[in-house]
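Below is one structure, written out as structure tokens; comments come after it.
All protein chains of the complex are present and in place, except for one that has been dropped.
Labels run A and B following the written order; every chain starts at residue 1.
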Amino acid sequence: MNPFPLALAGLRHRRGTALALALLVALGVALGVGVGALERSLRQGAARAADAFPLIVGAPGSPTQLVLTAVYLQPDTVTLVPGGVLTRLAADAQAAWVSPIGFGDRWRDKPVVGVAPEFVTLGGRRALAEGRVFAAENEAVIGTAVPLAMGDQLIPAHGLAHAGADEDDADTHHHGDSPYTVVGRLPPSGTPWDHAILVPIERVWEIHGLGNGHAEGAERIGPPWEAAQGIPAVVVQPRDFPGAYALRARYRDAQSNAVFPAEVLVSLFRLMGDVQAVLSAMAMASAVLVLAAVFLAFSGLVAARSRDFAVLRALGAPWRFVLAAVWLELALVLLGGVAVGLGFGWLGGWMAADALGRHARVAVTVAPGWDEVLLALAVLVAGMLGALLPALVVWRRPPGEALKR
Amino acid sequence: MLPLQLDGVSIAFPNPPGPPRIILRATDLVLPAGAMVGLEGPSGAGKTSLLHALAGLEPVAAGSIRWGGENIAELDGAARAHWRRRHTGLVFQDFHLIEGLSVLDNVLLPVWFDMFRTPRALRDRAKALLVGMGLPMPLPPLAVLSRGERQRVALARAVLRQPPLLLADEPTASLDAEAAGRIGSLLVDMAANSGATLIVASHDPHLLARLPIRLRIAETRLERLA
Partner (left out) sequence: MAARRHTTTRRPVLAAAAAFLLPPNPVAAAERLAFDDLYSGWSVMGASFSPRLLALVGQEAALRGYMAPPLKAEADFFVLAREPMALCPFCSSDADWPVDIVVVYLRRQAQPTDPGTRIEVVGRVETGSWTDPDSGFVSQIRLRDARFRPL
């Protein structure tokens, strides 16, 4: 038995209707898929950006604020955490490495951030894409999105108020006669840090007239900082799991606040998840409506072809052939619609995610996920089971009547 | 090639709110295998209904229809479909070709009921039939065929698998005299060549004149004309 030519003939003969139906299914599926994929990819993008920051210690205050400024480099005025906290952290046995996050300066629209060498390599877990880690106070390591080459020099401007201002603008307060030389480049991370310029924290303190954080006369970079100055935040890599929780507990006091960025993200995601649940339910409802509409339209299509099916039966087609032909026609429309909808949904999700991600400088990649495949499969299975109904109706009518018409 | 025996066959249609409308009343009939039969009668007399009953397309109100000993009146729908597939070739008044399928595929359609792949031999035979019936080559799309051409495609479909029983419902209606003559000859020749039993319902005197056995339905009675 071969019902394919017949099903295809039906589709070909009414290709306008079939195409419109498939498109309707595609849109219904795309809506559900797009919403799901967008939410998931935003979550993954945001989570990936926090990977380099196991524990963040900042001044007491809002953990969300701390994470937004330190992890996502969203400019905002922050209270400094006292230098003593950094000194203590650097000496803490449960910390594998610590690094200050000293932002505030800019070069064009790229933030210049003072850090420790350990942060550049994430304690040895991150290899540079090019060059080496800074070894002197006037050296810099740049993110992939910074338009500079090895050996280039840059002079940062001070202050967030002038972000984006022309470099030669008279108002811009240059930290003159203190150029940095680019000596290394970070691999792409898909995070706002791709736009950052990393320099030794010692130099940042010095430029602001705070000394270099080390004992008088010492010229090295990196911990320990005997005379550490205030900084916006400290990133800490704990040695082990108990250490992570111990550090988090120990640095929550009057002077500082310690948070896992993941904690903040998870509570944000939970909020996002609630919104997403509503959207998801709406998408689901639209998929059901679309299926119902397609179903009605198809019943009409089957009625219009009832003579064809009567002919089949008059010619002696077995019931499974007629059933298969009717069912296959609807199944092909659904399959096409669902497949295209899956593609549309991912594409739409990707475009929306890209636009949002570009704004936050977080690379958001929408990868096909099982959730959406499941949604599409659910629609497909529901539709294909539903498609049996018109097929059965066709068989129940005696063929003679339709032939006489 | 199949002999036919009708015993007490009645055909009736429900006619609410009144009693069922009787089309054919307790009819007996015996036809030998290979008979060539013309069925006539005024419009609305029940020719199509009788042909459908003979093909098992519609149930009868009473009686038995035996083709070579098998009573198709008591088979269920699936068994009747199976029987039709094995034994009958049907030509409808309105051709009933499937739009969207090519001309050749319309002829091959019954093959797909049983097989996934169309055997070469059947494909060649379908082409040969269409060529023999004078369809233009290469075959044009179905949508542009004239009524006469369509009727020939329907005929090719009916005879493709050389059924022992050929039933044709007004095969020459709405054709011009020349086309009607050609279709009539084809039908009679096909049946004669394969030895199939042929029953043709028609108003066409030329066609009816070529058939040795003449039946007439009138006033719910089936009578044999001399």
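Simple rule for what comes next: a contact is a pair of C-beta atoms (placed from the backbone, for glycine too) under 8 Å apart; a residue touches a chain by one contact, two chains touch by 3 or more.
These figures come from a predicted structure and were not determined experimentally.
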Visible chains in contact with the missing one: A
Among A:7, A:30, A:50 or A:294, the residue in touch with the chain that has been omitted: A:50
Which of A:91, A:135, A:249 or A:292 contacts the chain that the document leaves out: A:249
Residues in chain A touching the chain absent from view: 40, 43-44, 46-48, 50-51, 54, 96, 122-123, 125, 237-242, 244-246, 248-250, 252, 260-263, 265-266, 269-270, 273, 276-277, 280, 284, 367-371, 374-375, 377-378
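Keep this in mind: only the chains that are shown with their structure count from here on.
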Distance from the mean Cα position of chain B to that of chain A, given in whole angstrom: 67
Partner chain A, residues of chain B touching it in the complex: 48, 52, 55, 57-59, 77-78, 81-86, 88, 90, 92, 96, 98-101, 105, 109-110, 112-117, 157
Chain B contact footprint on chain A (complex, rising order): 1-3, 5-6, 8-14, 307-308, 311-319, 321, 398-400, 403-404
